[in-house]
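Take a look at this one; I'll ask things after.
With one protein chain held back, the other chains of the complex are shown just where they sit.
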Amino acid sequence: MKHLLSADDLTTDEIIALLGMADHMAEVNARPVPKVPALRGKTVASVFFEDSTRTRLSFETAAKRLSADTMTFSASTSSLNKGESLRDTIETLSAMRVDAFVVRHKSSGVPLQVTEWTDACVINAGDGWHQHPTQALTDAYTMTREFGTPQTLSGKTVAIVGDILHSRVARSNVSVLTKLGAKVVLVAPSTLIPASATEWPVNISHSLDDVIADVDVLYMLRMQQERMETAFVPSLGEYTKRFGLTAHRASRLAEHALVMHPGPMNRGIDMVVDPADVPGSRILKQVTNGIPVRMAVLFTLLGAGNASQLTQGTDL
Amino acid sequence: MKHLLSADDLTTDEIIALLGMADHMAEVNARPVPKVPALRGKTVASVFFEDSTRTRLSFETAAKRLSADTMTFSASTSSLNKGESLRDTIETLSAMRVDAFVVRHKSSGVPLQVTEWTDACVINAGDGWHQHPTQALTDAYTMTREFGTPQTLSGKTVAIVGDILHSRVARSNVSVLTKLGAKVVLVAPSTLIPASATEWPVNISHSLDDVIADVDVLYMLRMQQERMETAFVPSLGEYTKRFGLTAHRASRLAEHALVMHPGPMNRGIDMVVDPADVPGSRILKQVTNGIPVRMAVLFTLLGAGNASQLTQGTDL
Partner (left out) sequence: MKHLLSADDLTTDEIIALLGMADHMAEVNARPVPKVPALRGKTVASVFFEDSTRTRLSFETAAKRLSADTMTFSASTSSLNKGESLRDTIETLSAMRVDAFVVRHKSSGVPLQVTEWTDACVINAGDGWHQHPTQALTDAYTMTREFGTPQTLSGKTVAIVGDILHSRVARSNVSVLTKLGAKVVLVAPSTLIPASATEWPVNISHSLDDVIADVDVLYMLRMQQERMETAFVPSLGEYTKRFGLTAHRASRLAEHALVMHPGPMNRGIDMVVDPADVPGSRILKQVTNGIPVRMAVLFTLLGAGNASQLTQGTDL
């Protein structure tokens, strides 16, 4: 594995190997000094053309816990303002000896393009509506830690609720979860389901109330204010009434059911109930798990990929 | 001590202990390699909702000299722009395993609120007009280094001059200095003295010329341009005439008197004389001392708090 561009590129075995490696990394994170020298001397460059403090800090924290150096390039303060092309930016950073690029861009396919301009590994940290593979791995890891092993996801029902159309998180999750044998139901108004979804290995529902009592995992997506302006939903109030997680709906969840959300939540719109009041909520657990999963991805792409290195002690 | 939210929460003994610890840290800072591994593996997150490069760099330098990792979250580039709540931001960062939050916010009380959303230590780096405890500790440390020991502040006269009303620095300094036995005089036009100040253990004067010859420490506050627009003073010129530190006024200071300012100075308004021309100026010393004092605070909150750790050598 040289790059991580799309969850679609991952085989079931590769997913299971990454989740297993994340277990080793979680053990590192639980140490008093949560650091290993596994990637000393490597440089991980975050190249974010779209702001995402949450995802960037998660990757940079993961890199630092493996003792890699980090370099942050954000579009807002860059020479892109002087008209430098994306390609020249990547080639320039690459010439400084970058070992991995973590790329976020509002256009689908940019991380793939980036692979043509550098010999470094490229990790897609979210591209347009396309893919966000480390989020999907983080979510699968969170579920498997709750249910036992990756194998235990087989046959579980996961409802993904909300704006599927514009969601790279939904696309990546469908890919990873179905490979692990989960049954995925997309729940959204028809205007927010992409036409191609009829060909995905999923079921589609337009009623959260119909499915909520039967899910093992309820995965809520962020509903963006802007969607209403562009007429995808008649009003946010209407959306919330049908697809928001209210206290009443949460009370209909099975006792063992998990509630997840990739964040940031739009409280009062997609999440009406306070997740602190939902026993099954694993929303903060997802954030915590993002670190070992991204450590596993960085280590697999950049390191020997040999977990025995992780027990070499914590000396830097 | 778990948090440092307000100078009001500190007992005299705690203040003296922190100033003593700062002495140890100053010794570390004087080494050729000014670093100790005391906080290796700890993560200190700066969460600044109000820009302050000076204070942020001081805390981050302090953290790095103790070998902690640092994480910077600034409101301007954050998902707060996507409408994420302050609480969700803190909970998200906290879920990545943050050991201490250093929080600055324009609203009083935010650092206290933050303690409800995380198990990490919280340090108030300035909240509204309320408190800025590490600045007050830095100032007290600067005075005690000059006069000898914390005990030597007893009976000394400190005049705090300027916009007391809007100053968290003034509030925190009054608290720390009076606990150490200093006599504090607030010097300002009556419009810039808070009503509650009559209940503080201080004297109040409206004439800098009346008090300047008798102080041991002259502590000048920053006068903000904006205050004039909102009619707190008739004009900045008028303010400067009565409360600015001119060369003439500086010449009336006792020979042993110190001049201090929390920065940034508003030259020509609060500081008319060039501090480089005032022998008693300790304004840059305050900046220097901010590092060991913040190291002392971080080490006390996060470390074993045992100064013997600081002599373990500098190996990382």
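Chains: A and B, in written order; residue numbering restarts at 1 for each.
In this text, a residue touches a chain if its C-beta (ideal position, glycine included) is under 8 Å from a C-beta of that chain, and two chains touch if they have at least 3 such contacts.
Please read all numbers here as calculations on a predicted model, not as lab measurements.
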Full-complex contact with the absent chain, from A:T92, A:T115, A:T157 or A:T246: A:T92
Just the residue numbers, please: which parts of chain A touch the chain that's not shown? 40-41, 43, 69, 71, 73, 77-79, 81-85, 88, 91-97, 316
Absent-chain interface as seen on chain B, which is shown: 29, 31-35, 51-54, 57-58, 60-61, 64, 74, 76, 225, 263-267, 284-285, 287-288, 290-291, 314, 316
